[in-house]
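Note that one protein chain of the assembly has been removed; the remaining protein chains are unaltered in position.
Moving on to chain A:
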Amino acid sequence: MKRSVEPPEIADRLALRAAERARSRIGLPAWAGRPGTRGRVWLLSALCLVLTGVLFAATWSGIARARQGLDVIGSGEGPKVVATADLYFALSDMDAQMANVLLMGADHWLGDGRAAALVRYEQRRSDASEALLHAAQLAEGDRTEEQNVRAVMEGMNRYEHLVAQAQLISDEAGRPAGSPPEEVVRLYREAGELMRRDLLPKAYNLTLDSGATVRSTYQENSSASSVGIALVAAAATALLASLVALQLFLRRRFRRRYNLPLAVATAGVLVLGLAAIGMLEQQASYLRSAKVDGLDSVLSLSRARAISTGMNADQSRWLMDPGRAVTYEQNFLEDARMVVLLVPEGSDPPGDLEGYTAEVAEAAPDHTAYDGRMLGLLGGEIRSGGVEGREEVQRRALRDYSAFLSADQRMRSLAEDGRIAAAVDAHMSGEESADDYFDRYERSLVQLTALHINTFDTAVAEARAGLRGWDAAVLGACLGFAALVVLGVRPRLAEYR
């Protein structure tokens, strides 16, 4: 293209005249196709203003989306999901406490004592009601889930009715520990079956489904947020390009070295764009940490705790009901494998409880030295990283789990030798009992869960802090850019008056 050598005013005048002639021939309105410098300045300025609006809209909606995701996961569904995770634990612990009460019979001082077990039973019952309330709120609008919540409520009533009867008969009989009357065994077996076959599965599925709700919310949110970040980047790039174009155009046509307001606006857009992208990416990473390192781990560990509680109850059932001991032992092993599954390198996982206990004992002291894979609800949570001290707690949880399993083996071998009273003691009396090891293991689990809840809370709080002030900043900055563009081109346009 030939370069114009005349001063802008003369070139413009010539061009204008030519354009007017053309326009009058084809009857176009006065503003259309005006090719002059003035028209170009107008056009480029308008483009800059429109793109400033686009940048504002993109950033604003990106922030709104981040805040929405944070609200849903941080204070809406997330905490409720954690609350429903407690439902399974509360129900299974209710059952474990009742099994203890019935196994004690008239020996009220065994273990922590009958009174303590009953207090804990009541506590868990109220926890369960509370968790059901949260579950009902989460299920709202989903007919399948609502029906599920109702079924759990009804099942709880039936369970309580059965154990109340069993307790009454047990009290009247006044038998010593380990030899409850047949009627008590029958009633408790029915209650236990109801709990295990009906209530707990439904409670567990309820938790899984609210976990699924969070997962899909998170998934949608994170896809939308990547698109949002790209939109901000695109809008900022486009605005930068048009500001530079305007700058270059003015420089060429008006022979100025640079236009200060436009230069400031350009720098401002660059800073805002980079900061907004950085902030939105940081938000996405906070949310990811809240979900993956917080919520997911809390859910896994809550499930591990719930299933471990069931294992503890199966020990009582195994002692109390020799007719079904085989099934209870199998349940115990299967639950154990859900908590920690060890897959030795090059061979199959051990098939029986004794082999499994030995395998865990081998891996527990130092899991990093274990030659094989560690899976399962707790096993999968044993990983490096996270807040300081977490690995230490993980290690302790694993060691305590192993000690619990070893105590379980001692109890079982006593019972198999026919020393039932000694086995009941090994199950629930004193410092070396399986129950005592279970309590220690459970405390480690709860502590590890607390660390992940902490991670969740911290990530949510940091994300909230990171969003603070952004609404005003974006609005102010974009208004400022618009003002700077106007300020930059106004004197140039004034030359035409």
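Throughout what follows, contacts are C-beta pairs under 8 Å (C-beta built on N, C-alpha and C of every residue); 3 or more make two chains touch, one makes a residue touch a chain; residues count from 1.
The working rule: contacts and distances are computed from a predicted model.
As stated in its UniProt record, the chain not included in the shown complex is "Glutamate ABC transporter substrate-binding protein", which appears among "Hydrogenase", "SGNH/GDSL hydrolase family protein", "Glutamate ABC transporter substrate-binding protein" or "Monovalent cation/H+ antiporter subunit D family protein".
Of the listed residues A:75, A:126 or A:223, the one in contact with the hidden chain in the full complex is A:223.
Considering the whole complex, the residue from A:141, A:351 or A:385 that touches the absent chain is A:351. Although one chain is not drawn, the whole complex shows that of A:115, A:168, A:274 or A:326 it is A:326 that touches it. Touching the chain that is not shown, out of A:172, A:334 or A:432: A:334 (per the contact rule at the top). Touching the chain that is not shown, out of A:148, A:266 or A:455: A:148 (per the contact rule at the top). Chain A residues in contact with the hidden partner, per the touch definition given at the top, are 1, 44, 144, 147-148, 151, 197-198, 200-202, 204-205, 208-209, 211-212, 215-216, 219, 222-223, 226-227, 229-231, 233-234, 237-238, 241-242, 244-245, 248-249, 252, 296, 303, 326-327, 330-331, 334, 337-338, 341, 343, 349, 351-352, 375-376.
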